[in-house]
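A single protein chain has been omitted from the complex, and every remaining protein chain is retained in its original position.
The first chain written gets the first letter, and so on, giving A and B; residue counts start at 1 in each chain.
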Amino acid sequence: MGRRTIITGVPGVGKTTVIDGALKKLEEEGITYQSINFGSFMFDVASHEGKVKDRDQIRKLDRNVQKELQRMAAKAIAAIAGNVIIDTHCSIRTTKGFLPGLPEWVLTELKPDMLILVETDEDQILQRRLKDPTRIRDMEGGKSIGEHQQFNRMIAGAIATQTGCMVKFVKNQDFLLDQAIQDMTESLR
Amino acid sequence: MGRRTIITGVPGVGKTTVIDGALKKLEEEGITYQSINFGSFMFDVASHEGKVKDRDQIRKLDRNVQKELQRMAAKAIAAIAGNVIIDTHCSIRTTKGFLPGLPEWVLTELKPDMLILVETDEDQILQRRLKDPTRIRDMEGGKSIGEHQQFNRMIAGAIATQTGCMVKFVKNQDFLLDQAIQDMTESLR
Partner (left out) sequence: MGRRTIITGVPGVGKTTVIDGALKKLEEEGITYQSINFGSFMFDVASHEGKVKDRDQIRKLDRNVQKELQRMAAKAIAAIAGNVIIDTHCSIRTTKGFLPGLPEWVLTELKPDMLILVETDEDQILQRRLKDPTRIRDMEGGKSIGEHQQFNRMIAGAIATQTGCMVKFVKNQDFLLDQAIQDMTESLR
């Protein structure tokens, strides 16, 4: 049975860059991970079940149908034989509040071995978002980004208690990407 | 089926004022909520069951009886057809420690859609408590109020993970009550 590691981080923290660097290092050591985006995986499950035709439709489904799709996706991921990285969100900021990305019914099926939070100073995240011209999402201030990161840590404590998984905070600071990749590699090794 | 929103906040944060303002705004839009105080509702259940004659007796009941009453109250609230606001506490400060107001057996029955924490700077809360002559409760310092608010946020992370509900932090700052009402209205709409 492989290891299941959830990797999260607020938008703009550079999660994918760190994951890609760590997976490259691990491949050199003969360790392989399949990287799965939870949202995309769930869409595949939903379209296979005939529930939706495009990703936007998922948000408009009945809450209980969404819940069932999340559960099915988590179960299918847990059935994968080798090591798996699940790229997702601890929480998603919406105008109505934070929506948890890893509720109990997902965790119960997924049975993660580890949760990695990629973090850095909120000002650095703000700068990275401002420099990214493809980012059409609503801009938020540094204080708000800091609050989001803090809330994700609180969720991490709840996930650790509920699943017994390890929790690692990986800092992806400016000019220190190598260190971030090294830290993530250590946890995934 | 209506929406169930839990609204919490430490004593003196002005939770009721924000709720009243938001409910008035929503009524103008034709959206109605029934506002329930969890403690009072639980007392009604307890007295109906013949367990107590006055509210003080609830505290003196056996822990398992209290637990059962909490569960029954939560179940009855969940059965209400329309939109419901549940006015309660994430945690209650006692001399022995923080008592959680929303344990697992309440959440499992209540199945909340949203949790709103009304917060503000601890100094503002301290000032509001000092100005309230009806407040006979033990006074605590600003640092202690800050710790209480921080602990409530941690509980919010656990509640989000366990129930999948959304979490909103509504700031009720001095001179900015309209903003607080606006934020809460947005989440309840």
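For the reader, a short list of remarks on this structure follows.
One rule holds for everything that comes next: a contact is a pair of C-beta atoms (placed from the backbone, for glycine too) under 8 Å apart; a residue touches a chain by one contact, two chains touch by 3 or more.
No experiment lies behind these values; they were computed from the predicted model shown.
Between the chain not shown and the residues A:I92, A:A160 or A:L177, the one that touches is A:A160. When the missing chain is restored to the complex, the residue among B:P11, B:G39 or B:P103 that touches it is B:P103.
Contact between chain B and the absent chain runs through residues 67, 91, 94-100, 102-105, 107, 147, 150-151, 153-159, 161-162. Against the chain not displayed here, chain A makes contact via residues 114, 116, 153-154, 156-158, 160-169, 186-187.
Heads up, the rule we're going with is that only the chains that are shown with their structure count from here on.
Centre-to-centre spacing of chain A and chain B amounts to 30 Å, using the average Cα coordinate of each chain.
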